[in-house]
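Please find one structure pasted underneath; my questions will follow.
With one protein chain withheld, the remaining protein chains of the complex are depicted in position.
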Amino acid sequence: MLELKNIEKKFGGNLVLQGISFSLEPGRITGLIGPNGAGKTTLFNVITGFHKDHSGTVIFSGDKITGLNPEDICKKGICRTFQVTKPFANITLTQNVMIGALSRLERIKDARRKAQEILDFVGLYEKREILGRNLTIADRKKLEIARGLATSPKIFLLDEVMAGLNESELLEMKKLIRNIADSGITLLIIEHIMTVIMELSQKVIVLDQGKFLTSGTPEQVTKNPEVIKAYLGKEFKHA
Amino acid sequence: MKQLIKNIRNSSHLPFVCFFLAAAVLPLFVENDFYLDGFILIFIWASFSSAWNIIAGFTGMVSLGHNALFGIGAYSSTILLIRYGISPWFGLLIGGTLAAAVGVLIGVICFRLRSHYFALATLAFGEVIFILAMNFADITGGAEGIALPIEPDIWNMSFQGKLPYVYSGLILLMIVTIVSSKIKQSKLGYFLIAFKENEDAARMLGVNTGRARLTAMAISSFLAAVTGSFYAQYIVFIDPSSVCRIQLSIQAALFAIVGGIGTVFGPIVGAVIFVPITIALRAVLGSTMPGLHLIIYGFILIVVLLYMPQGILGAAKNKLFRISNN
Partner (left out) sequence: MDLSIFLQLLISGILLGGIYAMSSIGLTLIFGVMKIVNFAHGEFLMLAMYFSFFLHHLFKLDPYVSIIIVAPALFIIGIILYKTIIRYTIGKPILTQIFVTLGISIVIENLALLFFSGDFKAVTLDYLQVPFFLGPFDSIGIGEIIINPGRLIAFITGLLISGAFYLFLKFSYTGKIIRATAQDRTTALLMGINIDRVYMLTFAIGLLLVGIAGCLMIPIFTVHPFVGFEFVLIMFVVVVLGGLGSIVGAVAAGLFIGVVEVFSSFIIGPDSKQAIYFIIFIILLIIRPSGLFGIKGEEELERIEAID
């Protein structure tokens, strides 16, 4: 469904991504993990067209999407959330989500209806008339997801949507992510909270210092000595 | 009472329906040309400010070159009329189209610039057009300007007395306002807000921010130029400093900012407040204290930006919001 071939990306003289190749199969939750600086968010930027000056190809449903703009990639069916949430601060949540919906719909009325359905789905319906700037962290993360869902993505990339949530919010978010996956959307999620990744994903891809390290089921990955050495080792010992 | 306020808030168009009704009826009872002139100027400057607001208010891209677009309109229709006998009714459409093309050109070149640079670049564009108007005297009459023929004739958009100008100006303002309001409520309007609020997020949600802004720029430029054509027809004399100078853009911004930038009716509120003050101060103090009104406006601009950045309409809306939510 989504296939990355030999992605390389430089910042100045530094290679931040190096020979990354993997593919995502439809209808699954894939975790993308790796220590800080592994290049996870950079990879998201490459896939979604925010970074252009990289080598390698990104193929989506048989089409090469390398070099396309984010808005065109969105139209193709790939959307993402941002690690640092970017709500449209001075308009209501409904309007926030409507903008996503308008990427597929022509009429304002239809977009509004769709926005409200999605706000209901993510649990923000009650707050639909609040302005984007007046949200808690958890709600901002949900709004990011709601807006993305409104673009009807086939693949949805989630960048640390769990970060900064408390215990009950975490539970709610996990349920939401499962629901999204159940609706048939392929998910690629970056997450730092290891237990969550283990719990949610069917497959895990590990990056380390810009390189593809390994991939496999959560069990395989956690048992891989290289992964433990590079990254998990420390954390799991502490845990 | 609370319900009433809620209704007013929700039907925020009501005051403006009242405004347009009053604007349509009042001039019938005014016989003094001096006051009718005031009505016409309010309509013209409100239209121009609304046109500016479509790009600067809706998208946050501050244009300081709209004076050039106004001037393109004024010169196009005037030159077409005087040299080729083309009716200003067509002339204003031609001028508007030309301005839209120039606006799109400015957009293509400057939209990728950061906002400071965009303001400076549009300022430079405006100055280039001003200098061209000054120096191509064969076509534009240069600093001496061009006088338009004064023979009342509907075909030439030249009327007997002030009332026809009042009503054409009112219709112009209504058109500009309706366009502005339609944009605001349309897909384009949502895309523009998305761009203004956060460009990265907008793009990720499928918004082609470049195209949305170019569309807004084209519409804004067209309307600015049409207003320029009408202004030329009304004052029957144009020169670069009356239709091309940077102060026109600043004035458009002043009206929109004080009225409520980014709102559909803000520019009208601004014009209704400032145009009469300007006329009055000029009439009373014009010869002894030139520029006094501008000193006052400068202060008002600073104070509004610092203490009431959403302008009069924004502040009023917030107040109503609070009352109805209590």
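Going in written order, the chains are labelled A and B, and every chain counts its residues from 1.
In this text, a residue touches a chain if its C-beta (ideal position, glycine included) is under 8 Å from a C-beta of that chain, and two chains touch if they have at least 3 such contacts.
Note that the structure is a prediction, hence the values are computed from the model and not measured.
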Which displayed chains make contact with the chain that has been left out? B
The listed residue (B:Val30, B:Ile86, B:Ala101 or B:Met134) that touches the chain absent from the view is B:Met134
Missing-chain contact among B:Ala46, B:Leu98 or B:Leu123 belongs to B:Leu123
For subunit B, which residues reach the chain that was dropped from this view? 56, 60, 62, 64, 109-110, 112-117, 119-121, 123-125, 127-128, 131-132, 134-135, 246, 250, 253-254, 257, 261, 289-292, 294-295, 297-299, 301-302, 305-306, 309
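The rule is simple: only the chains that are shown with their structure count from here on.
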Could you give the separation in Å between the centres of subunit A and subunit B, each centre being the mean of its C-alpha atoms? 43
Given the complex, residues on subunit B that touch subunit A span 185-187, 190-191, 193-194, 197-198, 200-209
How about subunit A: which of its residues touch subunit B in the complex? 48, 50, 69-71, 74-75, 79-80, 82, 86-91, 95, 98-100, 102-104, 106, 108, 111, 132, 147-148, 150-151
